[in-house]
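My questions all concern the structure below.
Left out: one protein chain. Kept in place: all the others.
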Amino acid sequence: MKDFQYARATSVTEAVRLARRPGAAFVAGGTELLNLMKDSVQAPDLVVDVNPVPLAEITQHADMVRIGALARMTDVARHPLVRDGFPLVSQALMASASGQVRNMASIGGNLMQRTRCWYFRDAAMPCNTRSPGSGCPAVNGENRWHAVFGGSDSCIKVHPSDLAVALTALDARVLIDGRPPVPIRDFYVLPGATPQVETVLRHGEMITGVEIPRAAGTSRYVKVRDRASFEFALVSVAVLLHTRHGVVQDVRLAFGGVAPKPWRSVDAEDVLRGRRLTDRLLDEAAEVAVRGASARRHNGFKIELLKRTVRAALDGAR
Amino acid sequence: MIIGKPLDRVDGPAKVTGAAKYAADQHIPGLTHAVLVTSAIARGKIIRIDTGQAARSPGVLSVITHHNGPRFAYQPPKHPWIYGQTHVPLQNDVIYHSGQIVAVVIADTLERARYAATLIQIDYAVETPEISVEANLDKAFIPERGPFNLRYEYRRGDAHGALATAPVRVSGRYRTSMQHHNPMEPTATTAVWDGDHLTLYETTQALAFTRQKTAEMLGVDQKQVRVVSPYLGGGFGAKGYVWPHTFITAAIARSLGRPVKLVLTRAQSYTMHGHRAETVQELSVGATRDGTITAFVHSAVSQTSMLNEVSWEEMDATTQLYACPNAELTRRVVRLNLGTPTPMRAPLSVGGYALESIMDELSHATGVNPLELRLRNYSTHNPENPSQPWGTGKFLRDCYELGAKLFDWPHRLPRPRSTRRDGGWIGVGMATAFHPTYVSAATVSIRMDADGKALVRSATQDIGTGTYTIVTQTVADALGVPAKSVRFELGDTNFAPSAPSIGSRTAASVGTAAHHAGSALKDKVIAIAVADHRSPLYGIPAAQVTAADGQLFHRLDPRRRETYADVLRRHGPVDSEAVWPAAPGISRSYGAVFAEVTVDDATGEVRVTRLVGAFDIGRVLNAKTARSQAIGGMIWGLGTALTEHTIVDEHLGRILTANLSGYLVPVEADVPDVDIAFVDKADPAASDIGAKGVGELASNGATAAIANAVCHATGRRVRDLPITPDKLL
């Protein structure tokens, strides 16, 4: 790890002023940045510690709950406003990482997690996200973990956050200092030819929180993984389902582990909306959910797995 | 008797308070830190290596490459023997595998060394590496047996002929993964020179190997090298042999004139000290319609490195476990641009998985209950030498009975894919566990002081297996004193030379030497007492005196007694030493493992819900630590079955899972409560104290039992480990 300057900020204004310098990076929980620095994936010259900034509150507003960017995963998952109002968020958070990491990692940092792609994390290998133009070995390499939606020939990484998937299903908004709220669906950017650009956040900009609009319905977060806990998703599905007399009034479906960003399936939602929730409809929605997916050599199973998981999640939520 | 009792670990207090000092925990004044730079490519040559920026980086004391690397007094042989590998890095520009040591940076702090290591620039001439076993099967060959006398070929009878005429034939092609040991403690070496004497604080399962081979490489006498390792944070084979980082660190410390500490990063541990080789196995069994086996034909191919030809995955269970007149076993290797493989906990589990899977397949083909099938083919004599009865060393039948009862194994197994609970398919499976038991020469010395306390010493290791505790118990029993009167010190080559902790041999080897040393000391003290007119035991024939609870007494008149301390206060300290064995023997240990799994109907996720093991490990020396060993072994098998898989990029030859988030060892949530039973009958053929190894045995059945349970749950036979959800969709 390169030596760097360290600064503590006590306000957003101060944090942003410091972070505008070239080579600056924010640190909150440290659970992601420190690993990337140790692995020479990131090498900031200035680390701006934002922990003293008072942004850890969780507050209720007329039609939404606002979570401060520095609230810790554990605290958010256990907060009554979240646990009772947005169990999907609690479930997704508690399915993430480990108890210790959840005590450290902030909500803002969670959204800014970078891909677990093993080519990205090994600085001795090519990677277009880490070193633009160096190539993507995943496309013709070991891509069991990689994207079946939204990838390009430059990059087929998947986004690792469980929380972001839940927030995508809930139509949450990301609060960025000095900007109007950004719908989370627009916050993440697909790789295309520039995989190094992963979000709309510009250098020096700071996430101050997220807003989750109230939504009716039952919810379920289903995460499929290679071991029982402390593991990223092969595939995950967040579903929010509002039915009346067996008829779908509203539904949201978002997927993790399948795309460079949390993947929202509006088509599958449209198939479900206004219809009676029969077994046959679940099958149909699951089929539509994977429409457009494309497999590489080792990740074809994700398409079938996603289909089954969508169906199981809907079934569990009804 | 203290032996056998579930005594708490005597090293427990040190381990739960953080007081136990492991190899990287030593405080050494003037310590410097070494960080390794490893090759980015898997095959080719270094054509330029620029260390200028690194050398100028703050705090850097030295940068070592092949240009200025240490030169050694010895070259490890073609078969590496107890050197882990033949290749000595830093001697030339050739790259044989990714992650090979190409430079070392030494600095005053860890952070500075680590950063300077990133500043070294290397140009490579890259060649296309060979990475895939499957793609190189046509190049597979049978290696030389080497000094370990590893067996690559075996045949008896006419296996192919018997198979061709067998009424029932089942064949399978099984694949097992490349795996890494991943002890929680990273490998570490701290080298401290005092004049021409070296002290190494080393993570080692074999103090004696480290001392001997480090001295050989450095061209010094063994007496000049002291190796210290009082606590070892697990090894599982990765710390069994002597690998280059150890003698390289020692050589650098010598030339630098400063103590040097090297702790491998987790990523480096994937290329520095071996791995379990990937295998592709073809196994066929022939049987009569009632399940009586007539033939096994087993052929396996595993990976080896460019410079070494070795396969540690012995498959002797196929030819030694079940009664069967015709058997053929062939093991071949292919050379790849990967590091040299090394034994990993329970090498026999790799072939054992295939054998116990095909037994399950035979059970399905014949309709004979898997347990009954194994009983039907039970061997009372060594199938490789039918005139040799297994005798009293084999209590496998008891294991089947104990385990089946504990598990409630069904006499009538439900059809595969017929039992459901909570959205999942339920299945049960079983397998036999089989492992050879080894012993090595061990020396144990004891000094008893005037206070009647015994200080026991041996240059052996406690790698988590309970050596500290079982030797304490054994000596206490032999002396007839309470366990608290015995203190056992190990992990230092200044003590009497002893057995390596590999191949589940420590308990039988060191335990027996401890028993003899204790008995010898007791006899000496008795002899002193009966010859001393001041003793109440004066004049009694020595054979009629014995000891219990710290007291020596007349068997026929127990009122005539005095304590050890009474005798030694008059006489002074007494020493004894015992070496065992005179001639290493071999026996076998057995077990039966039963598993229940749930497989998620939708996602294919497998969860083990019950795990039962019953083992014949000879005499149980400590019911608590033996149980833990057995549980740990079975969890090891669980990881092999369900989660563990080292993945290598086949174009670049780099290990992609070189961490603990990509390489998945089981976590707490993967593991159910585990039930264990022991037969607990002494095996005099294995050791004088009747004990046999347990750590690896318990791993051997679990993998297949779980895989068989998955097949029973889902109706699908996955012959490719690990069984991840994608394989069950």
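For this structure, a couple of remarks:
In order of appearance the chains are A and B, and numbering begins at 1 in each one.
Rule of thumb we're sticking to: a residue touches a chain if its C-beta (ideal position, glycine included) is under 8 Å from a C-beta of that chain, and two chains touch if they have at least 3 such contacts.
Basically, contacts and distances are computed from a predicted model.
According to its UniProt record, the chain left out of view corresponds to "Xanthine dehydrogenase yagT iron-sulfur binding protein subunit" among "ABC transporter permease", "NADH-quinone oxidoreductase subunit J", "FMN reductase" or "Xanthine dehydrogenase yagT iron-sulfur binding protein subunit". Note on the chain not shown: across the whole complex it touches A, B.
Taking the complete complex into account, B:N182 is the one of B:S62, B:T86, B:Q100 or B:N182 that touches the chain left out.
Within the whole complex, the absent chain has one touching residue among B:Y96, B:Y115 or B:F553, and that is B:Y115. Contact between subunit B and the unshown chain involves residues 8-9, 11-22, 24-25, 27, 37, 40-41, 44, 47, 53, 109-111, 115, 117-129, 181-186, 231-234, 236, 263, 265-266, 463-466, 624-625, 627-629, 631-636, 651-652, 659-661, 665-669, 671-674. Listed here are the subunit A residues that touch the chain not shown: 1-11, 14, 18, 22-23, 27, 29-31, 34-35, 37-38, 40, 43, 45-49, 51-52, 74, 97-101, 103-104, 123-124, 135, 228-230.
As a convention for this text, only the chains that are shown with their structure count from here on.
Mean C-alpha positions place subunit A and subunit B at a centre distance of 41 Å. Partner subunit A is touched in their complex by these residues of subunit B: 40, 111, 114-115, 118, 423, 602-605, 607, 642-643, 647-652, 654, 656-658, 661-662, 664, 666-670, 724-726, 729.
Residues of subunit A that touch subunit B in their complex: 1-3, 40, 116, 118-119, 122, 124-125, 137, 140-142, 144, 222, 224-232, 234-235, 301-302, 304-305, 308-309, 311-312.
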